[in-house]
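Got a structure for you, questions after.
Removed from the display is one protein chain of the complex; every other protein chain stays in position.
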Amino acid sequence: MAQVTAPQKQGLGPGFWPVTIGLTILNVIISWYIIVTPIFDTFLHLPEAAAPAGDVDALFTYLSVVGNAIFVYVAGYIIYFSIAWRRRASDPPDAIGIQIHDNPRLELWWTIIPSILIISVGIFSVKIWMNLQNQIGDVLTMESIGHQFKYEFRYPRLKQSVYNEAHIPVGTPVTMQVTSGDVIHSFWVPAVRLKADMVPGLVQTIRFTPERIGKYPIVCTEFCGTQHANMVGVLYIDSQQDFGRWLSAQFKAQGQGAGPVNLSQGQATAGQQLFGQKCSACHSVGPFSQKIVGPGLGYLADDPDHPNLVTGEKPTGEGISHVLINGYQGPDNSQGKSGPSLGVMPNRQANGLSNGDIANLTAYLLSLSQKK
Amino acid sequence: MAVSAINASHEAVRARYESVDSVYRETRDLRLLGFVLFLISDVVIFSAFIFAYLYLRNSVPNWPPINKDGVQLPRFDVAFAAINSCVLFGSGATMHYAMESWKKLNRSAFNLWMIATIFLGLCFLGGQAYEYHSVAVTWQGSTMGASFFTLTGLHGFHVFVGVIYLIVLFLQANRGVYTGSKYFGLTAGTLYWHFVDVIWVALFYLFYLM
Partner (left out) sequence: MAVAAAHAGAILGDHDHIHPEPQGFIRKYVFSLDAKVIGVQYMVTAFLFFIIAGLLAEIVRTQLLSPNGGFVSNDTYNGVYSIHGSAMVWMVIIPMMTGGFGNFVMPLQIGARDVAFPWLNLISFWLFPVSALILFSSFFVGAPDAGWTEYPPISVQGPPGTSLWALAIFLIGISSTMTGLNFMVTIMKMRAPGMTFTRMPLFVWASLATALLNMVATAALSAATAALFIERTFDVPFFDPARGGSPLLWQHMFWFYSHPAVYIMILPAFGIVSEILPTFARKPIFGYKMIAFSSIAIALLGFMVWAHHMFTSGLAPWLQLPFMLLTMVIAVPTGIKIFSWLATLWGGKIEFTPAMLFSIGFLLVFTFGGLTGIFLSAVPTDLHEHGTYFVVGHIHYVLFGGSVFGLYAGLYYWWPKITGRLMNAKLGVWHFWTTFLSFNATFLPMHWLGLAGMPRRVAQYRPEFQLWNDVETIASYVLALSTLLFIYNAIESLLRGPKSPPNPWNARTLEWQISSPPPYYNFKTIPAVLKNPYDFGEPLPYIGLDRELDGQPPGNGHGEPAPAHA
């Protein structure tokens, strides 16, 4: 066996630092591009139709930056080393490489740095996960039940279900409870970035707040039988008015038309309890300026600075009941911008208010003004 | 440096190949490890089904569960199962004495204790058959029945195979296949039989006491 001396150390190799600098520059450019470009919207034609899609996309962007950085370096070095350290035709047949077994300092650093990166990924992921857990809902609570091969939707108070098409009003936090009537299905709205399997015997809850009016597919991603590929529903995010109209049409079609509200039957005490359940998340009973989401309602009929309601009507019982029935939708910023449209108050269907509820709430609100 | 390394490796080799029985001891070493690993993988199968039982038990508010007619299923009767358990544990003791007799080269005591073990094993199986006949749950009717019959059935299958194995060992021993110093088959049989006992301890607790 001929003893061959290892070649003299060549430093880190020809062109190591230029290549490293080049890869770093490439990384910076690509990372900048990833950060400033809304990837889902631009490349995948998937807008952020509802909260928390924005949060999920932010995490996705971070993962892309980290992943890209690692990949560019690894792939870059693989290609570079393969070229720089290839056997040349001029090498003797028994030429060997640099006989190095390890380098504890290098190994320490390439353990520490990826660990720090992974920890940062973990921390950011946990933060976004917590955002998902704390996502608000409950203003409109509805159910979806998966079947072979359609989606069934149940709205509060609507006796019969609707199939394959769900309408929800923009700006209204929604709680969707999903389960299945037969085998496992899945409820996925790509535009919302949320998915929950529909499992028989189990109910899962999704919470999201629609932000962008439009029409979005609901896709089944859990094999459920022969027509699994064709199990696609549609989620309509409507303006408050359109949603109200649609849901009223459903009620009417089922012979459940609401009929006129009888304001004289309103009980202020019952209204006070209802206010606490349904309204206090967004409205206080203080003056107009004491805003939570919407203005304070303590001086509705007695506020010289705001003589009319937001609809322009006078703050009588009738005017107040109209706002409760129809909701209110301000200027629509949903096209092309993220974030809720301004001034969205859910209508009666979204809030699940019966005629009696409306009468009671109206009586209560009027009583607040009268006390002052 | 090279010479001392060579000498060191010669010493190691010499130490390993020391006695005449080294080849047997090496083979026995392999087989013992192999058999223990087999028992470990068997424990994993039982563990998987035990996990299934505990998971199903925890996923309903009541245990025993309430059946379709709204009636809660009865708990298993501890008394008979306790007696049957003693039969099985007794067979573990007789197996132990059988091994001790063999090591002391007492052929007739070995035979006696082996027959006792086989007999007690068969009694246990008979007891299980009676138990299956008398419990109120069915295999199909509830998750209680599903887990009970599957787990105890798997165990009973292991006991059955074990009884056959013990009979074979008994016959082999009497044909002179094993000697005073070479009796790996008997060691394996003892290990297996004790394993079956240990599994039963777990199952008895999980179904009758818990």
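For reference, chains read A and B in written order, and residue numbers begin at 1 within each chain.
Going forward, a residue touches a chain if its C-beta (ideal position, glycine included) is under 8 Å from a C-beta of that chain, and two chains touch if they have at least 3 such contacts.
Not measured: the values here are computed from a predicted model.
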Just to verify: which one of B:V60, B:V78 or B:M210 makes contact with the chain not shown?
B:V60
For chain A, residues in touch with the removed chain:
1, 3-6, 10, 12-13, 40, 43-46, 52, 55-56, 59-60, 63, 66-67, 70-71, 74-75, 77-78, 81-82, 85-87, 91, 94-103, 106-107, 110-111, 114-115, 118, 121-122, 125-126, 128-129, 131-133, 182-184, 186, 188, 190, 193-197, 199-202, 204, 217, 219-230, 232
If you put the missing chain back, which residues of chain B would it touch?
3, 5-6, 9-10, 12-14, 16-17, 22-24, 26-27, 29-30, 33-34, 37-38, 40-42, 44-45, 48-49, 51-52, 55-56, 59-60, 65, 68, 139-147, 149-150, 182
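Methods note: only the chains that are shown with their structure count from here on.
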Averaged over CA atoms, how far is the centre of chain A from the centre of chain B? Could you give it in whole Å?
54
